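A single protein chain has been omitted; all remaining protein chains appear in their positions.
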Amino acid sequence: MIRVGILGAKGYTAGELMRLLAFHPEARVECLMARVEAPEPVEQYFPFLRHQVRLKIEPIDLKALAERCDVVFLALPHTAAQAYMKALLDSGLRVVDLSADFRFDSVALFENTYGVTHQAPELNAKIPYALPELFRSELNGPRALANPGCYTTASILALAPLMRHGDDLELDHIVISAMSGVTGAGRKPTDNTHYPECNESISAYGVGKHRHRPEIEEKLSKVAGWPVALTFTPHLVPMNRGILATCTIPMRRPITTAEAHGWYVEAYGDEPFIRLLAPGVTPTTAGTYMTNYVDIGMVADAHSETLIVISSIDNLTKGASGQAIQNMNIMFGLPETLGLIGASRA
Amino acid sequence: MIRVGILGAKGYTAGELMRLLAFHPEARVECLMARVEAPEPVEQYFPFLRHQVRLKIEPIDLKALAERCDVVFLALPHTAAQAYMKALLDSGLRVVDLSADFRFDSVALFENTYGVTHQAPELNAKIPYALPELFRSELNGPRALANPGCYTTASILALAPLMRHGDDLELDHIVISAMSGVTGAGRKPTDNTHYPECNESISAYGVGKHRHRPEIEEKLSKVAGWPVALTFTPHLVPMNRGILATCTIPMRRPITTAEAHGWYVEAYGDEPFIRLLAPGVTPTTAGTYMTNYVDIGMVADAHSETLIVISSIDNLTKGASGQAIQNMNIMFGLPETLGLIGASRA
Amino acid sequence: MIRVGILGAKGYTAGELMRLLAFHPEARVECLMARVEAPEPVEQYFPFLRHQVRLKIEPIDLKALAERCDVVFLALPHTAAQAYMKALLDSGLRVVDLSADFRFDSVALFENTYGVTHQAPELNAKIPYALPELFRSELNGPRALANPGCYTTASILALAPLMRHGDDLELDHIVISAMSGVTGAGRKPTDNTHYPECNESISAYGVGKHRHRPEIEEKLSKVAGWPVALTFTPHLVPMNRGILATCTIPMRRPITTAEAHGWYVEAYGDEPFIRLLAPGVTPTTAGTYMTNYVDIGMVADAHSETLIVISSIDNLTKGASGQAIQNMNIMFGLPETLGLIGASRA
Partner (left out) sequence: MIRVGILGAKGYTAGELMRLLAFHPEARVECLMARVEAPEPVEQYFPFLRHQVRLKIEPIDLKALAERCDVVFLALPHTAAQAYMKALLDSGLRVVDLSADFRFDSVALFENTYGVTHQAPELNAKIPYALPELFRSELNGPRALANPGCYTTASILALAPLMRHGDDLELDHIVISAMSGVTGAGRKPTDNTHYPECNESISAYGVGKHRHRPEIEEKLSKVAGWPVALTFTPHLVPMNRGILATCTIPMRRPITTAEAHGWYVEAYGDEPFIRLLAPGVTPTTAGTYMTNYVDIGMVADAHSETLIVISSIDNLTKGASGQAIQNMNIMFGLPETLGLIGASRA
């Protein structure tokens, strides 16, 4: 039984980790820590976890964490996680970091994107970007993994199979229009996430400057072998969970939906968490709600000569905590779907 | 491994059964049947179950059902289930019936409430009302169980511990104001459940004549030992899941919150699915969202001399399919929480 | 043309005042003031008012306010308004106060309810409670009016016609279960109004201690002529606007819906803003959305021997700003519906 700790146990991704791990047959949450003054019951932050999780959220104590756990999920805010990485690894813990701090190959790109100086650049190269569907072979050795962002997971998985089709598509004209539920904005109340302000409204935000764009580009560039630049416009939608990424790519030559669909079958055929929809069918976020699946559908639009690929994930599950557990499974040599897809499936 | 069949596999309670059973360690869905012309993939009705459930929904065939299953969940509409009960039992199947058809001790009350003639009155007395927290001892012998309604589960569990306190409370003046998410109205589109009609609105419905009132009264009467009559007003709330039942009972003598809380501790102390909140704390439906828990909180209001008890459940889980699995566990001698509360809980 | 000022121009009730006054034929907003450091454009707080209201929100300056306006709407938080009343009246302004500060006949009850010492008790008796449907005759003389609360408007208007029916009903056993949209909680972001916390959830709050209960009781007591005490349980509903008040009153003798309906026809027959629904029909909050109407419906439940009366209002309109304009109309001798019901109605 893997002993799990969560650092940053008050946020939504921590709650999702606890929800999922309750049904994981080989892992057990043993330690919850966060910036609290004194131990607090978990139900103060997550009423739905009452009785299910009887641990308290304790003040951060890395020594205690190392004694009681085998792996720690770093669920701290971006730029706050990096300060802990070295100490955690030195104490023998394995780490799945849900923050952005070690996601970038380029430390400079991270620093430029998040506006801070990286505090552990020497570790950065040793912590791979843990998007299993694309980079699985790099993930089962390292003691720390950088869990991808939510928009990035949806966008990269929607686009990666196209990166080898530069002769078929104008890959320098990719447009991503993405929409997210409000948990993606985190737990801290703000004017924009005050219920009456975001209910009955949709809006774009971070237009031309959202922090997930460089992450998407760096990873797609790695897949493509050349520097990808694209347009990424995220929108806030009045719902709790879910991301839809609508990706539009101009064709260089006529392509049918069936042909494009074939590219995805080839790329993702056996991936346990990717569900390709039938040619011409596009996904809803309800379809991946509270699951670790990525639903992908596509339409080749002969009229406008563009390929439209749409992906759906749950931002808290495949976009954060579910994928983190998937990565923990890989790290410990367990079946990748353990605790994420029901074993007794029909 | 218990082999499970679902009859009426297209509705919301069927989808919830499949979602929950995917993680049940001792049961496996083997057969899905409904009123379809030809086999249809389950994801046509439940996109989120794609790949998780690879069975098709087949036309109803009781013989095949009996061969392939040990137990069947009857998830048919009220008044449609009763026609199948005898055949199912005769074929050796066990049955958990999610409809109202066998919930009433009084066949006449059922007939009056649902406006139909009962088709299997001779079976009615053999099928107990399966609310385990109150009637557990009656449930592990019979081959068929009548799963309670959603409003009734929330209301009865909120009120049952008070039924012995007729000296303390005016039990002939109970008022229940209950609020439900829209899945409670079922899957069939109607004017009232058309999104723009129910979004941004709340309304009462079935005022003075909702069919769950007689069910609540009959069961509370059984607990009390005398005929209970009460006021029950349900409301439709713009959310998908969840029921809140706000129960108000006048005091006969001054009662404190702590005293009333003690009654519930005494009544429900070890119940695995009942979570009593601290005295003075009242529940939210978010707290029981997608769980099988019942959260109960209370406030004794000295000013108005009433006791206010509020319960929260998820209408599809404890209010339907979760409770049905709890009943299946009882029926098969399994731990009652199996598949419903994570085994690796912290 | 009445020159209008708004003090406390950043809150939701201020925005609603501006929305409504834009179509008022005899009033014009001339001055917006609030606790700001420097003038700010109104669209910073109310994007929908851009171009419609070109005034800036200025720092509070009572002298300038008095010079530029005939009447001021006090849209400040409870307990903050009272400090301004004397100065405003002394400067010759008329005042409609949307806060609770002058709503109570009993200063002691106000102080006890709001936990502060009243700063202008000598003015309190001169400022009538401005619920026109009940107290119209008291409203056209004074230079200041106390605008009722939202829950109180819905509850009092639902119950007032019953107060003379103590022989027919058990008026000491009134139970109000009320539900409100989230704008009722004001503009300041909090944990409870953070979108993911209140979306997909319903909860009671302030159980047994909500501040609108004493207001409801004091006014109904005035109508009744004896001290009314009742149970009031408010709930927060995931929608922006709207209040539904479900009131349950036990019968002393058998009463039909038609009979009770007749009491309301008699009480409210010609009231322009009260819409009695047909006997047995109950209202939705969608029906009063963004209107100044109060919809009232009722069902006499012979089984439980209770009368259920349900009222619906928009908490920002009839529950606050619409009623404030109705009161301004009365104060200035204008037709009461001016600017609130379209003149060219069919």
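Order of writing sets the labels: A, B and C. Residues in every chain begin at 1.
The definition used in the following text is that a contact is a pair of C-beta atoms (placed from the backbone, for glycine too) under 8 Å apart; a residue touches a chain by one contact, two chains touch by 3 or more.
The structure displayed is predicted, hence computed values, not measured ones.
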Looking at the full complex, which residue from A:Pro238, A:Pro272 or A:Pro335 touches the chain that isn't shown here? A:Pro238
Which residue of A:Gly11, A:Pro283, A:Gly319 or A:Gly342 touches the chain not shown here: A:Pro283
Of C:Ala27, C:Ala144, C:Leu157 or C:Met298, which sits in contact with the chain we cannot see? C:Ala27
The listed residue (B:Thr183, B:Thr231, B:Thr248 or B:Thr282) that touches the chain absent from the view is B:Thr183
Given A:Leu230, A:Leu276, A:Ala324 or A:Leu338, the correct residue touching the omitted chain is A:Leu230
In the complete complex, the non-displayed chain touches which residues of chain B? 12, 181-183, 187-191, 193-196, 198-200, 238-240
Going by the touch rule given at the top, which residues of chain A touch the chain that is not shown? 170, 173, 175, 177, 179, 181, 197, 199-205, 207-208, 213, 229-233, 235, 237-242, 244, 246, 248, 250, 282-287, 289, 299-306, 308, 310
Residues belonging to chain C that touch the chain removed from view: 1, 18, 21-25, 27-30, 32, 47-48, 50-55, 200, 275, 283-284, 286-291, 293, 295, 341-346
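As a convention for this text, only the chains that are shown with their structure count from here on.
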What are the two chains with the top count of C-beta contact pairs? B-C
With touch defined as above, tell me whether chain B and chain C contact each other through largely the same residue numbers, more than half shared, or through different ones. same
Whole-Å separation of chain centres (CA-atom averages), chain A against chain C: 46
Please report how many Å separate the Cα centroid of chain A from that of chain B, as a whole number. 36
How many angstrom lie between the centres of chain B and chain C, each centre taken as the mean Cα position? 38
Would you give the residues of chain C that are in contact with at least 2 other chains, written as numbers and ranges? 181, 199-200, 238-240
